[in-house]
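As you look at this complex, bear in mind that one protein chain is not there, while each of the others sits in place.
Here the chain labels run A, B and C in written order, and each chain numbers its own residues starting at 1.
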Amino acid sequence: MNGNLDFDHYFSRMDTRLADMWGNIMRTSPMASCVLQGKTTRELYAIYLVETYHYTSHNARNQALVATRPDVRNPIYAKFCMTHASDEYGDEQMALHDLGSLGFSKEASSIPAALPETEALIGYLYWISMTGNPLRRLGYSYWAESCYGYIAPLLQKIKTTLNLAPAQMTFFLAHSEIDQAHFEEVKSAIRRNCKQEADLLDIEQVMEQSLVLTARVMDAALSAHQEFGRKPTRRYDFLTPQIQSM
Amino acid sequence: MNGNLDFDHYFSRMDTRLADMWGNIMRTSPMASCVLQGKTTRELYAIYLVETYHYTSHNARNQALVATRPDVRNPIYAKFCMTHASDEYGDEQMALHDLGSLGFSKEASSIPAALPETEALIGYLYWISMTGNPLRRLGYSYWAESCYGYIAPLLQKIKTTLNLAPAQMTFFLAHSEIDQAHFEEVKSAIRRNCKQEADLLDIEQVMEQSLVLTARVMDAALSAHQEFGRKPTRRYDFLTPQIQSM
Amino acid sequence: MNGNLDFDHYFSRMDTRLADMWGNIMRTSPMASCVLQGKTTRELYAIYLVETYHYTSHNARNQALVATRPDVRNPIYAKFCMTHASDEYGDEQMALHDLGSLGFSKEASSIPAALPETEALIGYLYWISMTGNPLRRLGYSYWAESCYGYIAPLLQKIKTTLNLAPAQMTFFLAHSEIDQAHFEEVKSAIRRNCKQEADLLDIEQVMEQSLVLTARVMDAALSAHQEFGRKPTRRYDFLTPQIQSM
Partner (left out) sequence: MNGNLDFDHYFSRMDTRLADMWGNIMRTSPMASCVLQGKTTRELYAIYLVETYHYTSHNARNQALVATRPDVRNPIYAKFCMTHASDEYGDEQMALHDLGSLGFSKEASSIPAALPETEALIGYLYWISMTGNPLRRLGYSYWAESCYGYIAPLLQKIKTTLNLAPAQMTFFLAHSEIDQAHFEEVKSAIRRNCKQEADLLDIEQVMEQSLVLTARVMDAALSAHQEFGRKPTRRYDFLTPQIQSM
């Protein structure tokens, strides 16, 4: 029984923590500052879309992986992981589409490999999906499905800075609509499956760490863009035609 | 394009092959002979239900695993694997239920570990799910979802020999109804996803080998039952109360 | 403490069981009969070398995998698995070499994929290496490192039938020398690491099942050869130049 868990209080604490963390990101992340100051370039947005493509392409996989674990015996949670993963499978294609609608190559084969910070996020998500408390992956979903309120100012600023049409922001726009329902499902999954305080703490830890690692991906995209500006490398060849045509 | 693949002819060839293989099993399998001669005991049925429980408990897992592979990029097939796995997740509980309705323990913790032949089947299904052509796991689904016509005589004979009520055969009865639709979905998945002759051959090979290994599980259950008759071991302690009460 | 385990008696029982199983293989295996009747062809030997190449190329991998399991905490056993795997890594190259010395292609890229029966063996060995009692993989090593006495008549007959030079049998000859020491190491590993009767039984089960699956690989090679004789397929293209030159 989980009658002794106060989920309303827990969600409130989680939301407060998220508000703090996002506030901190907005104040201290070089990438957030760059965006909010209207300094986003099409190349920077493209570089971030590439990293988004990479980690998103693993999200459905690592979520489904939870359901394949021999120690997961709870059909409610396993089915949640499988059907949720099925819903999100292929979402990374929207990031490729947006790259293409910006005029860059949208071929998965032509974009660069994930930055090390992105691999750190990806590796962490597989690790917490494959080991430890299987419920804890819900911590990633918790913030990922509820982030659009927090990142709306960034998206709005990117939109105006680059004068983007909706068809050039499908990944972020589509997610902000879909994920409202998903967020309710995540909270429902927490209510139905968590039986003890330790489950809630494990989910909270993954929420925090996966958001920290995601913020580092944002800043790594900015660093990569700055390095590219100083010394173009073959890594970002796919950006070059765009630069020449400007 | 897969316009050059003649799926109708392929399914016809697969069905002919299955009819041959099942005919061979009916003629040569010691377990099939035992059942058809009306020699099934409750203990033998229970031992087979235990093995059924074991391999079934992995089927959803290894099917979902296909969708987590980095080399699976086809969303139609990946989503098929995830949702199909979600549908079948937990089906092994019916085998436990049937054990319980026979008067045996239905606790997963009290039943014996899988027989080596069952582990051979399980290991093979994980192997072909994790490596090689990702489509080939459809070969297992192909025969598993269409087997009820072939095994109906066995089930009918078990039913009359042991005078079983439907509630004591939920696993096999439920599957025979559900799986009609599933079989059509499997054929549809083959039509939609196979692009070359090699895909069809890979699926055919897995169909044959996984059926061969399953037939060996049947015969291993009979051998285990005979050995138990000669010299009861702690392995089948869960059968003892039933024996005493008879 | 394992003071209560009688290892001498256990090894004696294992050896008796192996003698029985090998005797049975020699009497009933179509491949063994074919070889002992002097009917081996170069193509049949080549087909078996291909399967040997396939399963051997996984042996070091699945043995090392045992040592990577989070539930393996015993450094003596883990180090045994790692160093033993290191010793055997690459042994499959000898099978390729022998193929080459027979005049067939020795390129890994030109030989056919493993037969389904070989995949059943490979999949089983990964499965028992990754799950269940980690010690049980010693059951495969137990018979594999002690098989040369049993298969010597087969090897001798192949040698005379095909008039092979030692350089055309390096895989089997090299193993018969190396493996004497390895067998002692396997027995020593069993003595040092097994603590309870269940460990011994788990090892025994894997010994039996992996030998059964290996015997099926032998017979599958014969079946493949017969099918090739009836209707050559592209699968065995690498044999064709040899046939034409005879």
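Convention: a contact is a pair of C-beta atoms (placed from the backbone, for glycine too) under 8 Å apart; a residue touches a chain by one contact, two chains touch by 3 or more.
Every value quoted in this text rests on a predicted model; they were computed, and no experiment measured them.
Asker: Shown chains touched by the missing chain?
Answerer: Across the whole assembly, the hidden chain touches A, C.
Asker: Check each of A:P30, A:P70 or A:P116 against the chain that is not shown and name the one that touches it.
Answerer: The single option touching the absent chain is A:P116.
Asker: Considering the complete complex, identify which of C:A64, C:L138 or C:L200 is in touch with the unshown chain.
Answerer: C:A64
Asker: Just checking the interface: what residues of chain C touch the absent partner chain?
Answerer: 60-62, 64-65, 67-70, 75, 78-79, 82-83, 85-86, 89-90, 93
Asker: Which residues does chain A use to touch the chain missing from this display?
Answerer: 113, 116-117, 119-120, 122-128, 132, 205-206, 208-209, 213
We adopt the following convention: only the chains that are shown with their structure count from here on.
Asker: Taking each chain's centre as its mean C-alpha position, how far apart are chain A and chain B in Å?
Answerer: That gives a centre separation of 39 Å.
Asker: Based only on mean CA positions, could you tell me how far chain B sits from chain C in angstrom?
Answerer: The mean C-alpha positions of chain B and chain C differ by 28 Å.
Asker: In whole angstrom, what separates the CA-based centres of chain A and chain C?
Answerer: About 47 Å, centre to centre.
Asker: Mind pulling the chain B residues that touch 2 or more other chains?
Answerer: Residues of chain B never touch two or more of the other chains.
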